[in-house]
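With one protein chain withheld, the remaining protein chains of the complex are depicted in position.
Right, chain A next:
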Amino acid sequence: MNEQIMRKRSWSATIFLIIIIVITYLSAYITNFNFFQGMATVPAAIGWIVSNLFITQESLEQLPAILTQLTETIFMSIAATTTAAVVSIFLGLMGSKTTKVNGFLSGLARLIASASRNIPVVAWALILLLSFGQNSVTGYLALFVGTVGFLTRAFIESIDEASQSSVEALTATGATYFQIVSKAVVPQSLPQMISWILFMIETNIRSATLVGILTGTGIGYIFDLYYKTMDYNTVALITCSIVIAVIIIELMSNSIRKVIL
């Protein structure tokens, strides 16, 4: 590396940095964000959190109700993820380069995946809320649609990665499409797929809270309720229960992942 290249590099790094700073400054201007004010509120916010968000005896009385809502939310995200995974396997097989049936179906699968992934879960929740009303099915469907998009993309990648040579080998022996898929493609990419499903369950429990606030179901609804009535001790309890649930599920799925991958 000679001096000229070095100089050119540091030059382009400087330009890059300036562009980032300009964009950041513009964003701050548009959103009315004051960096120093923002930083100044952090200590105050932490002070507020410490002095208001603690669990009291009174809030503990709400625990059974919170736990029912929490289990509903967890079940909702698991059901949404697993049913979406079943759909995504088919879309993934259609979309993958090695196992696609024809170009049209492959393009269609990718289109469905792209649209459902890129429209945020919030938008789906709001759209479905209009006709499905406030119940678990709305939340379930919103999560389901978003998950299909994400899992299809992930499955396409893991199928592509896992199965090129084995598909070629089986095609050479004259195996049918169904045999190739069930004997080579699915078994090889299954660990990867399960890992993605586990990841998606973790993510969905967090999104379920958000969807719940909008659709009035599960833990999100109960959080919103106590938040709006300014019962912050119960809010703290709900937040704690979510954190514990998420961490437990993360630990469980990490240990499964460690064995299968």
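Here are some notes:
By our rule, a contact is a pair of C-beta atoms (placed from the backbone, for glycine too) under 8 Å apart; a residue touches a chain by one contact, two chains touch by 3 or more; residues count from 1.
The criterion applied here is as follows: contacts and distances are computed from a predicted model.
Hidden from the displayed complex is a chain whose UniProt protein name, among "N-acetylglucosamine transport system substrate-binding protein", "Asparagine synthetase A", "Glutamate synthase" or "ABC transporter permease subunit", is "ABC transporter permease subunit".
From the options A:I127, A:A175 or A:L225, the residue with contact to the unseen chain in the full assembly is A:I127.
Touching the omitted chain from chain A are residues 20, 23-24, 26-28, 30-34, 37-38, 41-42, 44-46, 48-49, 53, 71-72, 75-76, 78-79, 82-83, 114-115, 118-123, 126-137, 140, 190-191, 194, 197, 206-207, 209-210, 213-214, 217, 220, 223, 227, 232, 235, 239, 242-243, 246-247, 250, 256, 259-260.
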